[in-house]
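All protein chains but one are shown at their positions in the complex.
Chain IDs A and B follow the sequence of writing; residue 1 opens each chain.
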Amino acid sequence: MTTAAPDDAVATLRSRGLVQCPACQLVMGAGAAAELRCARCGTPVVLRTSGGLGTTTALLLAALVLYVPSNTLPIMATRSGLEARNDTIVSGVIELVHTGSWLLGLIVFVASVLIPLFKLAVLSYLVLSVRLRWSHDARGRTRLYRLIEVIGRWSMLDVFVVGLLAALVQLGPAAQVQAGPGVVAFGAVVWLTLWATRSFDPRLIWERA
Amino acid sequence: MADDDAIPQAIEAPRRSRWSAAQAIWLIPLLAVGIVGWLALNEWLSSGPTITIRFRSAEGIEAGKTRVKYRDVDLGVVKQVRLAPDRKGVIVVAQMEADARPLLVRDTRLWIVRARLSGGEVSGLSTLLSGSYIGIDGGTDGGESRRDFEGLETPPVLNSDESGREFRLTASTLGSLEVGSPIFLRRVRVGQVLGTDLDPDGRNLTLRIFVRAPYDRLVTANTRFWHASGLDVSVDAGGVRLRTESLLAVVVGGISFETPPEAAPPTPAASGTRYTLFDSQASALRRPDWQTLEYTATFVDSVRGLAVGAPVEFKGFVIGEVAAVDIEFDPAILRFVFPVKLRIYRDLAATVAPQAAAPAARGASAPGNPARFPLEQLLSRRSVERGLRAQLRSSNLITGQRYVAIDFFPELRGEKLNHLGSGAHEIPTTRDSFGELEASVSRIVKKLEAVPFDQVAADLQRTLASLDRAVNTTEQTVQRFGAELIPSAKAVLDDARRTIEEVRALAAQGQPLPQQASTALRDLSRAADALRDLAEAIERQPESLLRGRRAAPAEVPR
Partner (left out) sequence: MKRLRPGRAGITRLGIGLGLAVALAGCATDTPPTRWHNLVAAVPGAPAAVPSGARTLAVGPVSVPDEVDRPQLVVRTARGAPVRLDGERWSEPVKAQLPRALALALAARLPATVVAAHDGVLVLPSARLIVEVQRFELQRDPDRAVLRAVWTLRPGAAKEGGPAVPAQVFETVVAAAGPDPTALVAAMTAAVDQLSGRISQSVCAAGPC
């Protein structure tokens, strides 16, 4: 693999007017049209991720908007014989730490607060950087992108936990767990960020640079 | 690098409308904004006013958790609990829902619902598990809404929507009554005590009571209320009586009421009417003062056993009661006398049996009505001249209760009465039965004294001597006869004995009944033996049930 070469001398397929089929790896000549198909296997080949930056921006904005209710609305309503409580993500973390399960609290905090925030921040930064055509540290930005691509799915942890608890803890008046509206918002946020991450074409980092 | 000719060309796919992909994606953020906006709007619209309530203590109230409930419907939540500025109470800030707005008027009441025992009821037990909450009772005042409230320390006895009437009772003592004590009508609980206040002069109490609809209509101007607490044990001329309203009343006290049937108007009393609270049913149902006449009967003998309230009877018919028993020194006869005040019921009257031409019936009412003879006219001077007297009689020998009996004593007819008081309402008295007994005994004693015992004794001695002689003669005669009588008597006895023996022997053996009985017994014992043998055989060889008896050895064992 070649090491960092000067940008204008980077040899990409695009610079040669070629494309590669993502399925069968066939290298073909690219036409002028935006939508192309592979000559061998028929898989659609796109020069750009569909929608380009617009899709990512839209999804990111939606995720940002929905992040507010995901933290203000309760995600879980527990009722045991003595008390009934509604918990948001943050209040749930605090309750976990208070009752001694500080490890669980930490895990929930990392998975449901830190990671989504991190993803939103990084995506925003990436989108912004591409839009404004910043050219510094393209490599760092690519690494960031790969990072959020990998850890993104771990935010679903909280959603799974709430779903499992709501399904299993139905002991009538003794104990009852119900998922709150916040979990829908939070799940939507996670899903939107995943989608936004996927729809972001990291090649744009290098192109606009 | 491969040469360019070998690289195939990608196929051009038909151009799709860009709209569906790129532009459609913007629907998502639009949707997100819409949802969030709608949530916020909903939140803002459904949030109601914030109210503050002042309580003496915030026991059981938690910020963020304690709810405000009306008829068990969540109407708000406590947001903040802080100390009042004067540090004598706490201020609870609660965020109410929008539909709670019409409830928050001037006379709305709020209180903390905790597990409580009052007025014979246990309430709020569920709060032991789920935590206390603040109860709210909407006010009926349609006036301006209010945001600052003074919380009640105890839940209100009534909800504001209960219909009924309030009355006031004047009582001399509270007894075991408290707020919430029940009101009974014929042992049915129809209301409760709302509050008790001591009058400013400290002599009496005023109780505010509430009688539920539809029973409030039964409270008229003549209704009597009395303490129904505990057990009412009374020992009176009729005996020992034990009365109680209900177990609840025994424990928490209660008030009973009843409208005497004689009272005429059945119109329900207005709210706020004042009544007296009597101590017992008997005292409550007693006729009021304006319906009685007062008489006095002065007794000379002991008035022991005569209690206030004892009945006054005319030949067993109750015509009044004893109001008071006093003691007085009469200097004329130098003795202590006991003037007893009697209350005679005014409205009692005897009906006159219809007769041809009975014009002399005094006090006859208008023609067409049955003639009536008011009993008070019984107690007139004319009656006294005919021998009407008052007398103390014993009503219950065990308790020693006495009552006043007014009766005609023919032997006293025309007796000169010189010490009759000037009061028109005076009934002369005569000695009571004990006094009479005394008199009789003294008469007998006098007679006994007149008997010449010495002479009697001398006569007796003479009689005894002659009796002795007579007995001796009889003895000799008897001895002579004895010699003849006894042998034949002996023979008779012997015969009797033999006969008895024969009868007994006949009955013993050979009679069918004993014979059958012994046969039956024998059969029974044989059956028992057979059973025993069977049991033994099974026990020794249980398989014999299935396989039969084992073959015995051919030779007798040695």
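Everything that follows uses one rule, which is that contacts are C-beta pairs under 8 Å (C-beta built on N, C-alpha and C of every residue); 3 or more make two chains touch, one makes a residue touch a chain.
In this text the structure is predicted, and so the values were computed from the model without any measurement.
Although one chain is omitted from the display, it touches the following shown chains in the full assembly: B. Seen across the whole complex, the unshown chain contacts chain B at 505, 508-510, 515, 518, 526, 529, 533, 546-552, 555-558.
The rule is short, and it goes like this: only the chains that are shown with their structure count from here on.
By the touch rule above, chain A contacts chain B in their complex via residues 18-19, 21, 26-31, 33-40, 42, 44-45, 50-52, 54-55, 58-59, 61-63, 65-66, 68-69, 73, 81-85, 188, 192. Of all the residues in chain B, the ones that touch chain A in their complex are 2, 7-16, 21-22, 25-26, 28-29, 31-33, 35-36, 39, 65, 129-131.
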